[in-house]
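See structure below.
With one protein chain withheld, the remaining protein chains of the complex are depicted in position.
Our next item is chain A:
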Amino acid sequence: MVKPRVLIMAGYGLNCESETKFAFETAGAKADIIHINDLIAGLAKLKNYQIMAFPGGFSYGDDTGSGNAYANRLRNHLWLKLTSFVKNDKLVIGICNGFQILVNLGLLPALNKRYGKREVALVHNDSARYTVRWVDLKVINQSPWLMNMTTLSLPIAHGEGRFYADNQVMQKLNEKKLIALKYVKGEIYKAQQLPSNPNGALQDIAGITDESGRIFGLMPHPERAIFFTHLPHWTLLKETYLREGKNLPTNGPGLQIFQNAVNYFQK
């Protein structure tokens, strides 16, 4: 089967491109890391790809608001190519800083397909501090990215992840079923007793999609949860499985998201 091709954005302080590439390739895709300036210069062509990924990182050091400056550079130089990409039957994912870039670009949630309008924001955590930990998530909508998934646990690492939108937009997000992931109490909560919502996000929102479900943004990092040994309690699970005579798993819960993307083009 032909491997779907993934373009992973890089440059200006994005920093999760390598592990995102690894996750996509583990799932069966062929991924290229492309510096934004090479895309602008036309050294790489967006139209050659099926999947576009905005990885996590600290583009422009979060200066002027996380994701804002990078979104601006995209808007100034690549807007038409981007909109033409998302209007086709392609997939886009924004992880953490990538999610922040997508909302600042107005590619998410793009209510009524008005791509470009900023309608939601990811603002400073209620602790006003960068926070790294694992969270439990419930899958809410039917995005192709989240097929066959109900709950999962992933790590977060961000300073500005508190989801915010005004009442009107919140209502629309619910009506149109654009909320993709919510923070809930699950396995990690049980194990570590941390608050389920790590940042004060409105309605516990951890991720959303556009109306097509093909553009997906989330604060947690699925690419940091593709091995069993990524789990924060894997040494305990390992010992448990061994004593129960079970085999040890090799994959972590995040891999499915990348596999879903690959499956979307291979079905």
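To be clear about the criterion, contacts are C-beta pairs under 8 Å (C-beta built on N, C-alpha and C of every residue); 3 or more make two chains touch, one makes a residue touch a chain; residues count from 1.
Assume contacts and distances are computed from a predicted model.
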item	value
Protein name, per the UniProt record, of whichever chain is missing from view ("Phosphoribosylformylglycinamidine synthase subunit PurL", "Glycine cleavage system H protein", "Stage V sporulation protein AC" or "FtsX-like permease family protein")	"Phosphoribosylformylglycinamidine synthase subunit PurL"
Residue among A:136, A:204 or A:223 that touches the chain left out of view	A:223
Contact with the hidden chain (one of A:72, A:196, A:212 or A:251)	A:72
Listed residues A:4, A:56, A:213 or A:253, member touching the removed chain	A:56
Contact footprint on chain A, counting only the chain that is left out	10-13, 15-16, 18-19, 22-23, 35, 37-38, 41, 56-58, 60-65, 68-69, 72-73, 76, 104, 118-121, 123-133, 155, 157, 159, 162, 164-166, 191-193, 200, 221, 223-224, 226, 228-230, 232-233, 235-236, 238-240, 242-243, 248
